[in-house]
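The structure appears below as structure tokens.
All protein chains but one are shown at their positions in the complex.
Right after this comes chain A.
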């Protein structure tokens, strides 16, 4: 089975360790992973802010990057939802405007093969025990797009429940939005911050060491609020938990902020 990883722009630039975790996890499960370098962004920020026309080249780019693959796997509920719900809309609207007749076909091809990571694990690979070990207390925040647009249901929980050493803590008000909402966080900062504060209060109330989601965008917002409050709760993407093994538990926490060991001249200033 050959799978293309759509790592998403936020993971690529800001949380690369999530992408690395997906590669580790899938390869451990016997899946060959490709990373087509042609890929960039799904277009969600532009689309949701009202710049639909600006998303059309990105839909075409998605197609160029992934057309040769049977499966596209994404560690992001909202980027998967963008492809699944909005690519067909972009195609239909373009067709109605008499432009980009190929967009409808692109959408039709992309929708059935694009999977959010936990969907892919449970529905395609049919596994819930991925052999992970994570000796921590964790609370799970179901992100809105994963929950409502994709209908992930209990897939992430079923995966987490099989992780050895992991204790899952119930999150009060779990299904309420964290307040990120892409550009909403910038356009309505007061309401976004108020929503974030309530979410963080609920996360903290669980007493868990880590809060996990299927989406790093929400996690950046929740993590940013936790960090500002000096909270010790760690924001962790579910892929990183599922990729963890006993060996990782012994090793010190790998940080993205450390320069790569063999980066040569590309090393960052220390």
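By our rule, contacts are C-beta pairs under 8 Å (C-beta built on N, C-alpha and C of every residue); 3 or more make two chains touch, one makes a residue touch a chain; residues count from 1.
Note that in this section contacts and distances are computed from a predicted model.
Q: The complex has one chain missing from view, so what does its UniProt entry call it, picking from "Ferredoxin reductase protein", "Formate dehydrogenase beta subunit", "Mannoside ABC transport system, permease protein 2" or "Lactate utilization protein"?
A: "Lactate utilization protein"
Q: For a quick check of understanding: of A:52, A:67 or A:136, which residue touches the chain that isn't displayed?
A: Of all options in A:52, A:67 or A:136, contact with the hidden chain holds for A:52.
Q: Name, in rising order, the residues on chain A that touch the hidden chain in the full complex.
A: On the side of chain A, residues 1-2, 7, 9, 11-17, 19-20, 32-41, 43, 45-54, 57-58, 61, 89, 144-145, 147-149, 175-177, 179-197, 220-221, 223-225, 227-228, 256-260, 262-263, 266-269 touch the unshown chain.
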